[in-house]
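The complex is shown incomplete by one protein chain, all other protein chains being positioned as in the whole.
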């Protein structure tokens, strides 16, 4: 089944929206805009009626899988349940329909929410202050590195140009380092523990310590393992004058258990769309607030929320501030949802979130270990990495094949081929919001797939079989990119 | 694929909703309620978490077809597009969250809306006043018959005990007559015109005129044909002292074109969920306001909205009122949607609704006439009746089979086997909100089915093939009724 | 705003294809003598933004329960609606579908309705339930009609402690259908047992009470039941406040034949009182007499014999049985039933009881505080659930006005329906009222006193 493009629907003159009638005296267009600056050809937007709009996008939604549709064990992405109350709160006209430049006295509730959310996140992360400005995790990373750069420069150490990044880090880490004009230096993982190779770290620090601006870590790391050397790592990096950056992508494992600040990190970002249950929206919006220790506060982007006897207000950034990293004040709609979530859970609830996420991951790891190689067979935290190595060796069935086959059972697939240091990786993060029955069902399906890989591998290699469309030709898409519809375009490849 | 029952999910102690904490001093239950009146066994409601509730009912919705999913040519049901603004207006807290017993000065907007809607419906129907109290079309019918009864009684003609109903009428008409303690008398249709058999009507009136309380008609009738004898029918019935009741189920054909009041009807009901685009909600809620001529106004149920210099208020019914036909004031949430619709369309828009509905029906009738017998090959109004007679004669393919086969193409089925006077009836009402492309697609599919009926009838007889479930055993359902789940129940028939 | 998709050009092309030259050509079957030859006299069409502004202003003229503290119950109860209920209930596949005549593409609505029928049985303790009725009052009518049977003659005995609106509706139907009604008076806010005994006799078709009754009081159903069950009389109970069933003995436990009531307050917005959600449930033996839709479980005819759901026992219904149907019901309240089903699933076994506890305790706290104010007396001493009657030192309307000035909406003025009950106010306190709200009410009432 195919749903044609909205551009292929409708007919000339059709329309959905009717605009209000012109209620002011009008002037001729020519008198208002010089002829050369007037648009000559109308934009070729669709000409469709309201019912066509409704059916088309309803059909598209029906061709999409979300957390509400079923299990979504996408490692590192924390696809937890998105509470509906979050949406309702963000939709209140008093939150949804306010302008970013309104005078502070007309948005006291909004600034209060931001002010309080900053305090909650500071407490959760063990940091001095938090800015809610960054739009996403990667944006937070970049902002954090800018702060570190400004900090070093302020101390006359502007020459520090290296950022250390483990080989199993998220791709955003090295990309952010580049964007901040740093050189990324890869730190090896310890083959055995899955943590930082301490010897390698010491060697790098010894050789380049005076040029090290920072190390970027996530803990638990992308293998789902808590690096128990964290305090020592902190001491070593701080000793050479480097800063510690905490990639908060895996923060769903540490709420109320440990805090980046207590782990000696200087900067931390949150992915509120992961940890605080705001919906991922098909790829965004997210929000990537960053928290910093006191010595970095002067460099934070501004303005920051403040409070005095008259109420809440926005305080301009000080002279050392890096400036702004985006227009306006941060992804407020996302922040309202995160605020709702934190207030819904409270301190005990948040700790229980992480404990339960860890339990669910360990349960799955245990149950899958008979049929799949587990990359690091230790107690994991919120996620773990299984592999398709046994299957690949046996019958050529790959992690990709297994991912595709899972789709046939009404489940989304784990993250595949990441982290890069694990071959045929299947990175699995169940989250705390899944029931034991769902985990058991996943195990059952994974077991069946393992069995199929042994007995009828073609079934797996040609999966999926029950989805609205089969595997797509990625090579063709990249070789002959077709990124937009053109009037008169045939379905290029059909 | 099967979605298990909510009762089969969850686990002891699980829950979704958390209630607010008890914030008042409590007393022991025993002191407040006598022991014998306390519930002994807890109701065995589900024990499920929020994510289980969400996925379960999301899955159920995905197993359901609505107008937003595709074409829904269900004759007599007017499955037109349900505008989304209607929902938003009904959801405004000022409309959605008000109590029916609030003092009038705290609900001025609500009474105003009802007051104005009554005026609009009176104008549309050509009636003196309208009550918005009845909950649905059938409820309106019954209310109308009660008014007629009260009217006759007030004139000392309480003996009138017959209600004339054409043989092609909706089933609610005779059922309502019975409920109002009338005897339904069937009036034949004219085989040729599809309208009332005037000779039969005259005969019945001549024989029983003094006992006739009313005649119930819909015009256009259930064949989609406008009975052009309507004025004469009115004269004949009025002559013997009977009243004319207009079943508004087909009012989508007459907006701004003709009015029941002008057609000599004394009472009319609206199906706002048909004519005024309020959603059918899987079977309800609807709303069935009735309009009446001046002589019936004193009998209307109360209270009725009124207005004076202080604003809007509720006026108690007078001494001749039949009373109330339901608690509170009518399906207000539905009324808000209908009000929105009428204001959206305006007078020209409403007329265009009916004209377009008629055009779409005639277009479909014309296009289908090569492959299907058309019961009455005249200009139809908003709907028409095709039949599967040719297919049945040829290969045994029935109207039911054709209906089921349509489901395979992502379309809902027409109404089948109604009206009863047409064999193998397929009653088709496209409504005005369908595009020409959708009509053409339906024609294409119907043509394909006709072709299949000729060449491979088994495909049609065993349809549907692509739905989540195949044809269900209706006989078993009726023979061994299983109307509820019981703890420990196996899937009875699985 | 027009929702007709086809443009004038397209319509003209379609007409030409049919051999017509104008839309008017299609109206020839409508005789000139009944044609409307002027535009309807209605306000001109409005664009969406204009209409939203207009209707937003109308809505803003209404005080609503999100912005106003209210103590009104009397048949319509303010229970909080969890966000999850509305999100799921509003899925367009539910909202824009019709009566599930084609079960193969309607399993969602059918299964949800089967779950609804089950939950109604679970909370009421009855054997079977239907798919919903218009509201509690018409559900009561349907129960009475079931008891009366074909022909509809007989005598119904109903307690005066049943919601006055329900009784008024029953009167209307009695007029049309031709049955008799006798009312039983009240003693201490309860159905008078002695009067009931004296009224019920061989001529009685059914006895109707409400539990808790209109005053919020809990009837002694164990004393009433044997009286109600004399001879072949059926015992019907109406329940308007379903939260009570979390703590109070359900009709199934005291031998009720038919239980009816109102479930709108479970997951559906109050909307000025309607659309509402009537339910009807009965003993197994009355199953085939039930009005309205019934959903049953069955299996596929062929294939994998998967379990599925269908409308069943349709030979009871108007579209099959016509004048001999058990009822004229066609439209019901399916979408509200879906809301109530999701609500009850979300509330769950524990939550259902906790809800009742909150209502009970908050109402009793309010009762204590109010009756501690000099001049405000309890009207009755009977046990109650989350509503109670207070005799005020001044008229109810006077009290109401003072509460309004303080931004509150007070209770229901009983003198409106019970002549002689002057100064009597029916207060309702559900779980949506906080201690703070109650204390504010008490504070204002104290000032009334002064």
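Each chain gets a letter, A, B and C, in the order it is written, and its residues are counted from 1.
Note that in this section contacts are C-beta pairs under 8 Å (C-beta built on N, C-alpha and C of every residue); 3 or more make two chains touch, one makes a residue touch a chain.
Since this is a predicted model, take the numbers as computed values, not measurements.
Considering the complete complex, the chain that is not shown touches A, B, C.
The residue from A:130, A:164, A:187 or A:225 that touches the chain not shown here is A:225. Among A:130, A:164, A:187 or A:403, only A:403 touches the chain left out of the display. Across the entire complex, the residue among A:71, A:95, A:151 or A:245 in touch with the chain not shown is A:95.
Where subunit B meets the missing chain, the touching residues are 11-14, 17-21, 48-52, 54, 58, 83-85, 87-88. What subunit C contributes to its contact with the hidden chain is residues 48-49, 52-53, 56, 66, 80, 82-83, 87, 92, 431-432, 434.
Note that only the chains that are shown with their structure count from here on.
Farthest from subunit C, judged by the mean position of CA atoms in each chain, is A. The geometric centre of subunit A is 46 Å away from that of subunit C, both derived from CA atoms. Distance from the subunit A centre to the subunit B centre is 48 Å, each centre being the mean of its Cα atoms.
Within subunit B, the positions touching two or more other chains are listed as 10, 50, 54, 58-59, 62, 68-69, 81, 83, 433-436. Shared contact sites, meaning residues of subunit C that touch two or more other chains, fall at 1-6, 10, 48, 82, 84, 87, 92.
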